[in-house]
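With one protein chain held back, the other chains of the complex are shown just where they sit.
This part shows chain A:
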Amino acid sequence: MMSGPSSLRRAAMVAPASSYASVASGLSRLPATSTPDLHNNAPASNRTSNSFAPKQPQSMPTSQPLPEYLKQTAYAERLLQHAKAQQAKSPSYNSLSAPISSLTLPGRLPPVHRGVAFDVVESAPVEDDLITALPSRWDEHDKWTGIEVLNDGLEVKFIGPQKVNDNEAVAVRADHPMSPQCGIYYFECKILSKGKDSLIGIGFCGGKVAMNRLPGWEPESWGYHGDDGNTFSSPGSGKSYGPQFAANDVIGCGVNFNNRSAFFTKNGVHLGTAFREVKGGKLYPAVGMKRLGEHVRVNFGQEEFVYDIVSHMKEAKATIYAEINQRLNPSSSLDESTLIQAFVASYLAHDGYVDTAKVFAEDVQKEARALASSGRRGSVRPLGIKEDQHAINRQKIRTAILQGKIDNALELTQDLYPNVFKENEMIHFRLKCRKLVEMIRLVSEASSHSSSYNHSHSHSHLKLQQYKHHSHHDDHMEDVFGRDIEIDDHSSGAGEWEKLEGMDKMDVDEEEDNSRLRGPLDDAVKYAQQLRVDFKADTRPEIQKALEESFSLVAYQDPKNSVLSHIFDEDGRVAVAEELNSAILVSLGKSSIAPLERLVQQVTALAQELSEDGGPAAFVNIHSDILRTCTF
């Protein structure tokens, strides 16, 4: 990942929302930790950030536990993506009030939204119809009478009849099947109490298996029974397996979908493989019982497991990686090193890193010469790298954007590749929005610069008041925002400002200070108005959303320290620079995708394909294993 500053800024986002949060309502997606604004139109002055308890919208799915051992998996990422996509689809979706997701993922994952409006590439939620949810509770509609589901679906209790036929029992299934995409699925049951001549069975079964039988007594049903410690996987097939279990024991059940085996644990101890060739479609966790007094609580990952399933998972992963890293047949074709040099060289050229490409080519050639001193060409092939004027042009344009000189980039593109904007008006538009962001950044930087030696609260506050009044009473401004701006002078916004002010108090000429800020600020406002006029007729939601987001920056007294500060992230520059670069490449008749990018796409798709139905790639996560751990 990139260096600290941007993540620091992101952390700042969760600071108490400023008094202008109402402006931002519906414009920005905040982490769930900031106070949700449930009513877009509530007057800002009626609220303080702490007295307003967050309320979960009714339409949100109940919070689903994501077990620790699955957190680093690609499955967990897909689940999160899916949840986001669902959320975005729901009509009641309010980006500010809805938490990003009911799932919690580890800090290792990238920030979900970077550079918001411009960042379609990195954070667009994708539909994923292949993903299935995890078991979260016992299903009270999928059980035999005589078993009661209690405590939010986590506990089951035998309630009668007192006498059950010898070959009958009562059982319950979980609400969702175990997902093979996890690679390994694991859950635990604690025996809270047991009856006389107790008979409790823990295991899993298909969705159609009768629920008046213990797990393991039917075809497509597997179980471990407490009375004799045997395992069952079809009628009358008891096999000696492990110890008996009774009250206060914690029994775990794990299914490895990669090798189709299952195991049990007792009080944190692995009891060995119980079943092989576990076949069948959807398999649900199941528990069955037979005597009054039997009472079991399940842990589907909502709390820590007794057995160290996290290490178990790591071992499974290490085994798969050992297989992957085995260099099969190293001499069969082009060697890995040359191949990777080709990926890197083509990426540098493709993406317009002209100077790096040149230096890299020199290094590679030096290396090739050294190797050639062996007098053989062998399997090491030299890499030819050519220079190309378009690459240099593209590099110039990119550099301009990365440095925030958007005007420069606009001109260069217009001169060198006039068709690009004609054919890609969306990119043209994004660049213009970025220009506005950069203009506001300049104002903001100038203002915080001045505040470093203008330490008088009252004066700087006054200065801001003036600007606020300006914006509030100016018809044009209201037109720009397209909405009424609520202004609240005495809540946290001013507090933040005070913090920035420092302690010393010293008078400086307020007029001078104002005039220095006013010029660039007016320019930004004028530019925003022009954008508004130009794109007023365009009703595409992405255009309107980007416009609103950019405009809302103007309303902040200190946008770089506001809840919208992420818009200033340089990632936003990168995204728009890459889009333009790709568009130019396409206009030149070249592929818009570098081979390296293609490689990542292919590997991602391959790994996903190879994790369906419990394939071995379930233990592989391209993001956390490779892409997000590229330290340097």
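Keep this in mind: a residue touches a chain if its C-beta (ideal position, glycine included) is under 8 Å from a C-beta of that chain, and two chains touch if they have at least 3 such contacts; residues count from 1.
We adopt the following convention: contacts and distances are computed from a predicted model.
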item: Chain excluded from display, named as in UniProt, from "ARM repeat superfamily protein", "CTLH domain-containing protein", "Glutathione degradosome" or "Mitochondrial inner membrane protease subunit 2"; value: "CTLH domain-containing protein"
item: Residue, one of A:Leu214, A:Ile397, A:Ile567 or A:Val620, that touches the chain absent here; value: A:Val620
item: Residue of A:Ile159, A:Ala210, A:Ala246 or A:Val359 in touch with the missing chain, whole complex considered; value: A:Val359
item: Where the unshown chain meets chain A, residue by residue; value: 1-3, 110, 121-122, 124, 126, 260, 323-325, 327-340, 342-344, 346-348, 351, 353-356, 359-360, 362-363, 366-367, 370-381, 383-384, 395, 399, 402, 570-571, 574-575, 578, 591, 593-610, 612-617, 620, 622, 625-632
